[in-house]
Structure formats: structure tokens, C-alpha cells
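One structure is given below, encoded as C-alpha cells.
The complex appears here without one of its protein chains, the remainder shown in place.
Chain naming follows the written order as A, B, C, D and E, and within any one chain the residues start at number 1.
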Amino acid sequence: VSGNDLARFAGIPSFMRLPVHADAEGLDAAFVGVPMDHGTSWRPGARFGPQQIRTQSAMIRPYALQTGAAPFDGLTCADIGDVALSTFDLRAAIGAIETAYGAILSTGAVPMTMGGDHTVTLPILRATAARHGPVALVHVDAHADVNDEMFGARECHGTVFRRAYEEGLLIAPKVWQVGLRGTGYSAGDFDEPRGWGFNLVTAPELWHKSLTGLGEHIRAQIGAAKVYVSFDIDSLDPAFAPGTGTPEIGGLTVPQVLELIRALRGLQIVGCDLVEVAPPYDPSGNTALLAANLLFELLCILPGVPYR
Amino acid sequence: VSGNDLARFAGIPSFMRLPVHADAEGLDAAFVGVPMDHGTSWRPGARFGPQQIRTQSAMIRPYALQTGAAPFDGLTCADIGDVALSTFDLRAAIGAIETAYGAILSTGAVPMTMGGDHTVTLPILRATAARHGPVALVHVDAHADVNDEMFGARECHGTVFRRAYEEGLLIAPKVWQVGLRGTGYSAGDFDEPRGWGFNLVTAPELWHKSLTGLGEHIRAQIGAAKVYVSFDIDSLDPAFAPGTGTPEIGGLTVPQVLELIRALRGLQIVGCDLVEVAPPYDPSGNTALLAANLLFELLCILPGVPYR
Amino acid sequence: VSGNDLARFAGIPSFMRLPVHADAEGLDAAFVGVPMDHGTSWRPGARFGPQQIRTQSAMIRPYALQTGAAPFDGLTCADIGDVALSTFDLRAAIGAIETAYGAILSTGAVPMTMGGDHTVTLPILRATAARHGPVALVHVDAHADVNDEMFGARECHGTVFRRAYEEGLLIAPKVWQVGLRGTGYSAGDFDEPRGWGFNLVTAPELWHKSLTGLGEHIRAQIGAAKVYVSFDIDSLDPAFAPGTGTPEIGGLTVPQVLELIRALRGLQIVGCDLVEVAPPYDPSGNTALLAANLLFELLCILPGVPYR
Amino acid sequence: VSGNDLARFAGIPSFMRLPVHADAEGLDAAFVGVPMDHGTSWRPGARFGPQQIRTQSAMIRPYALQTGAAPFDGLTCADIGDVALSTFDLRAAIGAIETAYGAILSTGAVPMTMGGDHTVTLPILRATAARHGPVALVHVDAHADVNDEMFGARECHGTVFRRAYEEGLLIAPKVWQVGLRGTGYSAGDFDEPRGWGFNLVTAPELWHKSLTGLGEHIRAQIGAAKVYVSFDIDSLDPAFAPGTGTPEIGGLTVPQVLELIRALRGLQIVGCDLVEVAPPYDPSGNTALLAANLLFELLCILPGVPYR
Amino acid sequence: VSGNDLARFAGIPSFMRLPVHADAEGLDAAFVGVPMDHGTSWRPGARFGPQQIRTQSAMIRPYALQTGAAPFDGLTCADIGDVALSTFDLRAAIGAIETAYGAILSTGAVPMTMGGDHTVTLPILRATAARHGPVALVHVDAHADVNDEMFGARECHGTVFRRAYEEGLLIAPKVWQVGLRGTGYSAGDFDEPRGWGFNLVTAPELWHKSLTGLGEHIRAQIGAAKVYVSFDIDSLDPAFAPGTGTPEIGGLTVPQVLELIRALRGLQIVGCDLVEVAPPYDPSGNTALLAANLLFELLCILPGVPYR
Partner (left out) sequence: VSGNDLARFAGIPSFMRLPVHADAEGLDAAFVGVPMDHGTSWRPGARFGPQQIRTQSAMIRPYALQTGAAPFDGLTCADIGDVALSTFDLRAAIGAIETAYGAILSTGAVPMTMGGDHTVTLPILRATAARHGPVALVHVDAHADVNDEMFGARECHGTVFRRAYEEGLLIAPKVWQVGLRGTGYSAGDFDEPRGWGFNLVTAPELWHKSLTGLGEHIRAQIGAAKVYVSFDIDSLDPAFAPGTGTPEIGGLTVPQVLELIRALRGLQIVGCDLVEVAPPYDPSGNTALLAANLLFELLCILPGVPYR
């Protein structure tokens, strides 16, 4: 819907005002929300992430002026709504997500996920590996999310990528974790995943620099492997993305993450997520506006998108 | 959709998660948004009113525990989205609204409007009178909205009911304006509409009192005439409804307006609106939550609603 | 600590700046936090409730000017910190709470709980009944919380009092639920608990009225039975308590709930809670200030408090 | 300036868009700001009170529709700006205020003060007594402000009326303190001022009641004495006035304070203040809007105001 | 007024506490507000921009420590208040602005405009061209604002520079648009204005770079031509300027825009505006503080400003 036919603030909001479909059948890319936050350890609220991302996405027009991407010329896209899941039982929710993504992936559509806390990525990776086998991973985040457990929980937003590694869902040497920082318990927090083959890039290594080069290097290293992109909004500095549950100082800038995403064009991406947008902590909506734009940028680098 | 099938914060929001229809065909009551605020003289933002009302309405369940009303047992209802209108040209927008409501009313559906600033009521009354002839009016508001013009404009949120009177859209002796207060320019501000036959009830007359009696009196006076209900959220005290464009101190309480609405049951209501919710001034969403509940209460007194 | 020895905004906050104890040993009344919100169905955030209630409580001085109560002249009180519980596993958390309250109650101290969502009351009632046998209940709330299940969960903030009834934790004819309102699914929502013997008082029955009479009636009906008081902040109208997870319009006023609490003086109270304060939705802190004062008022009616 | 000549949100804000004068010469009533908050014990911010009250006052029109008062038909009014005072030295500021008010009062104008924290009232009363002799007082507040000292300070916002009594600035039996509540240290907090002859009316005595009767009683008791009106915005419940430094639950309602002020018409008022509006705690501006309206209502009851 | 004579938060706010004049007569530079937002397509609120910019500007002292500029040593400056215009009729407002600026420019003063939405620049450019002939333009913005129409409107905040080009108000090869980004409809969005001769510089071309070089290049290219500077606050990244109506991610930084402005010193500037500050979306006031500083920096590069 063009902003000149119906004002941008009007209408019942879907992602970028796309058509609403009941399922992913016939789609090349399916936007889907996973509204939950019971996997979060600090500030909850990400359950309202999909809602606010959809609302803010009304500002985005279909052509990427900066890169020339015209995704809707080449891909059939729709918003298929939110996964139904239990608010009270984290384990049940994780199961429900895996089932829902199994169904989405069976149609051949690429799922473009609006979280939700980062826990959602674990069942998505399970469904993805079930369909595609182990995948390469570009994981942009302040945190490596490789804890063994948190307060007794083995499946929550801080343990996702250890579980994924243990379960063989990932091609370990083709895993890139970018933007890491913060505090921890020992040097082992980073050394252990490096031992598995993961490539960890901390934020201080990237300060003041363009990320185009890093992005090109990652693209080259991953090559033709199928790849999943998991984007935690807290990879960005809280100045750019205050509306999140576990903010960490000293993060990436918006130009950096745009450079990184744009440099990944050409990869065989089989799924993307944008997680940890927590609206109660940014009533201005700017964090969700950023998230919506990043999802659009990820859409623009999917296989099959024409540039003009 | 029950909150036990899909979490209340999930899904693409329509009013009370009702089905979304393209038009009012086949409906008994049609929820419709008119997202505009270029008719407002002080704080803009009501253009986002329909969006926030829809979001907050997800909390409301289908049965009114306090009164026994079960509107969806008797009426077919849907959300038909927002009227498309120009953000830049108030006169053009007023025309577009009249046209849109002509279409809605031609189906026989009762329009349940989410504003938008109060200007929206003028074209709705024009369309209503075109179909039903002059109507009785219950107008709950801090302001009488009977200016002759504001800054040169003869059609804006402060002139609606003078225009409606002049154009013969109303049955003047069956017009009730409830909750009036604030400051003005002379005693004539109230005396003139009284001269037309309007019944004005100021807020100080109502302080500390139940409004059940007033509501029953209005119902008796209006009798069998067709009636339109126009509800400005600023009728309420800003403590209850801070998110509005022209707040006035000393307003009605929530129990009072609930009593008033419930006492009107039995009237031949042909349309309702709830206007002037301005989300930027209440990020908590509580003003919109109140507005959504008042729309539900208005739905519950439409002709044909069963009580059990 | 007096505000003239250390400024009220200084110091590490405990409830009313009371001493911090490691456990309830030797106390008459023990303030304790249960920071969780994974039992909530709509807006999370109550996990930060104890923290904000403690901070705001620094404003309260030790003598109740309006009633003459001087609780610290008669009772030994302390803040014993928060219950340690899993953020990720609701069932495990419920178990941990029951254990923790078993320990508190074994000392003879009256637990004064800062929630946390309303789920916390179920394990507290279990521990309470284990020590005292079934108890009378004064439950002030917008919602009856007597669902059988919510999204498959049998133990969450909407099912507490059905579970408590089924498990025989309550003396059903001495259960009072005050302030009920909102919407539901059928008249049975209220009729069924009435069938168990519960006394339900809806908000519309109380509008515009003092609650002193109701409070005295409840006190007389409960008589000498041991009684638990569970106070959900959403019993109040959102104008008074916007910072909560499931606000409902048309609620009680602050004078009403103060009258109700004060009229209960003389009952054999064995525990109190104040739940559902969700700080992210009221950054002003006024909801938590209200909650802190209500906890102080509840303290003032415990057995053994002198009045002067 | 009418809202139809210059939009209400336009122009450089003076109180109610009155002319700005350099001093009070030739005025009947002079609006003046005292922007300070170093006399406050809890949340600062009242230094921005005059600014926000002026901004919000642009909404008020010159005629009081509810009472018929037309103050500008009978009185020459202007905004004379703010008192210059030291932000860093409370004692020096108190001296500067007394000097400034001496000058204002010497012109015969009635000062209408926008605070600032309540400390401002002490030097104003000193200047007032210097000109008029001891005065009667109507003091609307949550707190009696009769401490002997706070953290070693004998002149701050909690000691004003003890100092004024000791210094003989007040006619003690004609002092009325209305709206008192909150917590304290002993019954003496209220008994002592009663011993001086002060009339204290607590909030619980007023709950659920019109204040017209109390106002008429006060008017009759004060009779022909000159009277000063000091209005602390925290007399109101925080639901109505969240933007203040020391909120107390259970306060007055807006209808009550409007009734009280209107009933005082006929008194020989020689000065009024409205204090303790702290903008940082109410970004909506509604507390300041209320304050501006209360100042207008106080203006409407000054001697010489015509009603039509 | 120095902050040591009257506290910075005191007094009735004019821009930088300059004298308030009735018109521009005798001034070298005239600060003027144009409070409107009916030309905006997304979030309204810019009508309150001049008010908040004036309030925040109280923090700025008269000497630019970083550059040595002392504008008030060389230029006579005042605040001449706001243009009176209709809130309800965008076309009438555009006419009123052109008339008002004709009067300002006829005095020889350089107008320094506080918007308002970007629509204000069109009538200002008309009045400017009427006096000075076509002008060079430095336009700093996220958006090129060269649409042909928006929702049927040919004159609104998104069409300004196409209209100005068509009407011959600009020297096209001396037009510089800096900071462009966001999404659009086709490559033509940028190619067409380039075809007119405009110089477009997108944000990605500038990321991670100083803008001193670009500023010097622009200054050299424009040379001795008269030039107008139009500064949209949304040129900056939303992290720096969240309080605006149509935020776009990936924008300029504050150091960059300061470098750009400072490098333009020496140009024959005949007018400047700072538009699109929308206070409701940044209650902290920091966006307006930034805007006020940018206006001061623009003042510092006007012809005739001494540096010491």
C-alpha cells in the first residue's frame, strides 16, 4: 500500500503493510512474529516486539535508494502473523515454535522472524537444520549466548548457540559472532566457543571502522553454504537501540551494521531473525523503527532480489 | 480469538481481534478508524488514535460481566479498517469521510468510529442525516464545540455542532451535551446553543453524583428517535484520560461515564464515535484502553444485543 | 532511619529503610519480595516491583497520622530481601516460593509480600495453610482469578483462587473478593465461585461509596478466623495505579481502599501481599508509592500494633 | 491574545499570554514566578514550575464559563517574570524573595505566585505581614509544613508555617490547613499547631464530600480579615497531579479544590501562590495545566472581579 | 541575560534570552518561529518546536569556545516571536508565511527560522527569491523532499524543493542536498533532481568521515552567490535527534554537522532554518537543545560575525 493511497499511520498494521496470509504457502519470504519474553533474564517486554516493529515498518518504502534493491520485484512476500505459544511455559513454547517453523520451511519460504527474546532462535535452528542440514551462521549480538545454563535453565536466551552447537545444527567453522562485549566470568567465556571453531569478533576490534571489509570476509569464508542470520538488536549501542532487555555499552553503530548486512549479499540465506526489541523501554518507537529497517535490509540480500 | 488460543499481545491487531472485512456489507456493526488530527487546535496526535485503540482492545473479552451483555451473540461485527483521507487538506478529508460513511450506512451497518479529532463527527452526521434524517444526539465532551469559526476555519474540531445544527442534521431539542466545562469568552458560549434547544449539562452539576439518573432521563426524553452518540475522551478528567489533545480539568469520572452509557440502553442508536485519543501524550496506553472499553460499552447498548 | 539523619533519597533501599535481615527469625513481621512476572498474561514487568516499592517506601514515616497507628512501637520488623527463584521456569518458581514461605512462617513472623505477579499468592497460601490450616481471605482485585487454566497453564496469575479453593486452602464462606469488574466469557465467571461460597463484590456496587461499611461487615463475618489479605494493585482504577500489567477501567479509588483496610483492624491476619506493580508502565514511581503505603497500612492493622 | 489571532501553541509564553511588564506598577494583580527547588527534601524539579505553568496556561480563555467570572474586565493584570535568586544558597534566595515581594506589594498589586517549592511562601508572608500586618491563611496541602527543622535547616519547604507562626505573620485562629494526610512521627505533628489555634482539616474527613460547605465555613470564619492563600499542588491526589516533589496518596480531587476556591469568593485576599509543580515527573504537562487553571480560579475570586 | 544575573531556568523564554522585538526593523538577524505541522505526513508535533527550542536555548552562552565566534559583538539580534497562521488550512498558512517573510526581509534582517515542519521553507524561499533573486541552497536532510505530490498535495513537507526548482527560486547547480538516505520508489527519486543540476550527497557516502572537506568544497562551489541554509533535524541519526516526525536510520552525527556548518563560514547567507523538531517524541528536550545549538552555529557563520 503506498503512503499516497492510505496514510502511513492508517490501516491495520502488517509488516511494511504487506498482505496478511494464513500461512507461508506460495511465498518466497514470510514475515512472522514470535511474541515471547519468558526466556529473558533481565528486563522483559520483547513479547510486544512484533507489534511495535510492524507499526513502525509502515514508514519504509519498497525501494532501497542507497543500494538499488527492489525486493518486491523479485520475491513474493507476506506477513503470516504470529506463532501461537504459551506465555507460561518456556519449554512448551520452544516446542511450538519448532513445529511452526517446520511448517513454514516445508513450503520453501524463507522465514523472516520478528522476536521475541533470543530463545526463539534455538527452535528455529532446529527446524532449519531438519530441513537444510547444519547451516553457517552470522550472529550479530552483544553476547555470545553460549552459557551452559542460566538459573537451572538449559534453554533460554543465554544458551542458544551452545545448544545449537551441541545438537549439530551449525557448521562450526562457518559460525561468525560479531559485536561481542560486556562482562563475564572468565576468559573461557570466549575461549570455549573459539575452541569449537566459532569465529568471535568483539566490538572493540570494530570501533571506528567500516564493517564492509569484515562483511566481505565473512561472505567469502561462508561461500556457498546455506546460512542463517540471527540479529540481536542489542548488538547496537544503546544510544541507537535503547528499547531492549539486556543493553550493553560500547556497541556497534547503525552505519556499521548496515555495511555488514549489505556486504553479505550473495550468501545462500535460508532464514533471518531480528530479536530482543523490548518496546516498554523505548516509547519513541525508534528502536523498533531500526529493527524494521534492518529486517528490510536483510530481505534485500536474500537470493533472488533484483537490483536496479 | 480467545486469549487462550493466541496470546493477547500476539497477532495483527484489529478491534477486539474481530475479523477484518473490506467493507461493511453484511455487518450489524462496523468498527472503522478515521485517523486524522488536522482539525485540532492544540496538541496533535489523534491520527494515531485508531492504531492504539485497536492494540489496547486486545484485552477486552466478549462478555460484559458487569451488565450481562453478550453483543457478539446477537450482532455480526467486524473491523473494516481506516478511511483513506488526505493528511494535508482538511476540507478534502471531510469530504472523503462523508463519502465513506455514505457507503457504510448504505449497508445498514451501524458505524462504530475510532477517531481522529472531533472534526470527523461532522461528515459522519451529514452521512447519517442523509440516510436517517435529523437525529437525536448524545454528546459527551468537555467542550460544546459550537464555535462559529476557529482561526478562519468553519469546519474543524471546535465548530462541529454549530454546523450540524445549522445544516439541520440534528433534532435540536433532543440534543444532549454532557460534561461541559473549561473557559470561554462569554456566557453566550453556552446560552446560544441553549437557545437552539440543546440541553447542556456542565460537569460541576455532576460532580460527586451517579449519572444513572441523568442517563435514564436522557433516554426518556429522546424516546424512539434515532440517535447518534458522540463521545469525546476529554469529557473525562485528565487523570483518567491524559492522552488527549485539549485536556480540561474537573471532568467526569470513569464510573460516571459507564453509568451514563449503560443507562442509554434501549435507544435507537444509529452510530457512535469515540474521538480525540492522542497517543503521544499517554505512552502507557491507558487512555486508549479506556477508549476501547467505552466503544465496547457502546456496542453493548446497540439495538439487538442480548443480555444473559 | 529518620529523614533528618540521612536524606530520604540516600542509602541502599530496604522497605521503609528497615534493617535488612538474612531471615525472619525473631521478627513479628517480615517484608519480603518475590520478583517474578512469568505468570502474567499481558504486560510483564512486575519482576521489578519489589525494587521500586522499596525505593518509593523511603518517603513513609513511622507514625500513621490519620489513624494513630505506631506499628514499630509494637512489632519487630525487618526486610528479609527477595526469594531466589528461576526466571525461566514458572513451576519451579512456584515450588521455591512455597519452600521459602514455609521457612518464614515457621519462625512465627507474618510475611508481608511485595510481588511479583499474582501467581505468588498460590504458593504462599499453600505454605500458610500448611501452618495455619485453611484461612479466610480478603482479596482486593479487578479480577477474580478463578480461571481453570490459561493457555494450558493451571498455575498462573489468573487461576490462583480456583486452585486454592480446590486444594482446600481457604474457608470458602469467609472468602471476600472486592473490586471485581472487566469483561469475561459468561455469567458463570462469577456465578461459579459464588457457588463455592465465595463473596464477590463488584466495583460498580461500590462506585461513589465509602468502603468503611463494607470493611466492617467483612470484619464481622470473618470474626476470629485466621485471615490472609491479598491485594492486587489493579483493584484500583488505572488513574491511581497505571503501573500494572492488566489494568481495568472503572476501579476503586485510593480513599476507598484505605477505608477498607482500616476497617479490617482487629482481624487475625497471618499474611499480606501487594502484587502486580509493574514499574515499566509508570516511570513516575507513583504506583509503587501507592503500593508501599498500602503495605504500611496493612502493617498497621496487624495484631499487636499500638495506636496512640 | 485570542487563540484565533495567534495559535495557542505560538508566541513567547507569558501566563495566559498576558502582557509582560518589568514590574508590578499600575497592576491590580501581578503574576510572578519564583523558580527554585533547593528547599525541597525529596524530588527536585520545581525550579521549572513557572516555565511549564506559563506554557500550559495558553489553553485558558478569559471567561470562566462555570462561574461567570470575567477577571480581566475588572482587573489590570500582567506577568512580571521571575524573581532573580541564587540557585546555590537557600538563605540568600529567601532574602531575595522577601525583597522582591516588598517591591511588588508596595505598588498595591496582589501577587499571584508560581512556585517553586513551598519555601517561597515564608519570605512572601514576611513581606505580606510587613505591608498588611498579620494575615489569615487558607493553606491547601498534603502536609502541614510545621516542622521545627529538617536536616538542620530551619527555613525550608517543611518548616514554613511554624516559622510564620513564631514570627507573628499569621492570625493563628484564622489559619486553615486543608487536605492534610500522610505519615509522621507522632500525634503531636498535628496537635501542636492545633494548640496554636490553627484549624487543621485532614483529607480523610473530606473524602467523598463536596467542599463547598467547608469553603463557606472558612469564608465566614475569616470574615473581613486580610487573607493569604497558599496552594500546594500536592494537596491533590497524585492521580490528578503526578508532577510534584513529595506526592502523598489519598488526596483531594479536582472538583473538591474547585469547590473550595469558588466558595472563598468575597474574602479580602492579598496574595496567592501555587507551589510544588515539578515538571520532570509529569512530561504530559497535565499537572501544570491544572496549576494554571487553579491560579486562574484564584484570580477569579480576588476582590473587584466582575461576574456576568 | 547572563546565567549569573537570572538563573537559566528563569524568565520568559526567548531564543537565547535575546530581547523580544515586535518586528525585524533594525536587526541584522531575526529569530522567528513558524509553529505548524499540518504539512507533515507521519508524526505531528513540530508545531511545538519553536517553544521547546526557545526553552532549551537558555543553556547557550554568547561566545563559541570551539571556534572563537562572538556573534553578538558584530550583529544586532532579537527574537521576533512566531508567525500567526491557520492551524487548519495548509495553503492559507503557506501564504501567511510568505507575507510575513516578505516583511522581515524588507528590513534587511537575515531570518533565522525555528520550524515547524519542512513545508515552511517553500514560502520562505519564495519571499527570499522575491528579494534576492534565485539563491544557492545548502539543504541538510534525510530526505530530498522532491516529490511531485503527496496524497494529492503539491505543497507539503515532501515536495518543497521540487516546487522551489520549478518556480525558479534556486540556482540549481548550486543546490547541495546532504545526508540523504532512507527508502523510496525507484532510482529516479534521486536521479531526477540530479538531472536538474542538484548535488546530492547520501549519508552512506559520509559514514565514518569528517565533513570538513565536504563543507569546504561546497563553500568553494557556491562562491559568492547568495545562499539559503535549510537544516532538517532528521538529517541527524535518531540517536542524536529522536524528537522528529519522520526519523530515518543511518544518519549524520553531531560532529559531522558541526564540521559542515563551520566549514561554510564565508558564504553570503541570506537566511537559515532549522525544522522538524517534534517535542512530543523527545520529552528530555535534547533534540531541541541540539536544534538550538545548530541555530547558534548558523548564526556564527553569518556575514559580519567577528571571531576572537
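Keep in mind that, in the parts below, a contact is a pair of C-beta atoms (placed from the backbone, for glycine too) under 8 Å apart; a residue touches a chain by one contact, two chains touch by 3 or more.
It should be emphasised that the depicted structure is a prediction, and the values quoted were computed from it without experimental measurement.
Judged over the whole assembly, touch between the missing chain and the shown ones holds for A, C, D, E.
When the missing chain is restored to the complex, the residue among D:R47, D:H143 or D:K174 that touches it is D:R47.
Which of C:P173, C:P204 or C:P283 touches the hidden chain is settled by the complete complex: it is C:P283. Across the entire complex, the residue among D:F31, D:F190 or D:Y281 in touch with the chain not shown is D:Y281. Although one chain is not drawn, its touching partners on chain E can still be listed: residues 3-4, 7-9, 59-66, 68, 70, 208-210, 237, 239-240, 254-255, 258-259, 284, 286, 289-290, 293, 296, 308. Touching the omitted chain from chain D are residues 37-41, 43-45, 47-48, 86-90, 92, 150-153, 156, 280-281.
Panel shows chain C; residues 5-7, 9-14, 20, 33, 35, 47-48, 50-51, 54-55, 79, 81-85, 87, 283 of it touch the chain omitted from the view.
Convention: only the chains that are shown with their structure count from here on.
Geometrically, the chain at the heart of the complex, using CA-atom means, is B. Rounded to whole angstrom, the centroid-to-centroid distance between chain C and chain D, based on C-alpha atoms, equals 37 Å. Taken residue by residue, chain A touches two or more other chains at 7, 9, 47-48, 87, whereas all remaining positions touch fewer.
If the chains shown are joined wherever they touch, the resulting network has some other arrangement, not a path, ring, star or complete graph.
Under the touch rule stated earlier, the contacting chain pairs are A-B, A-C, A-E, B-C, B-D, B-E, C-D, D-E.
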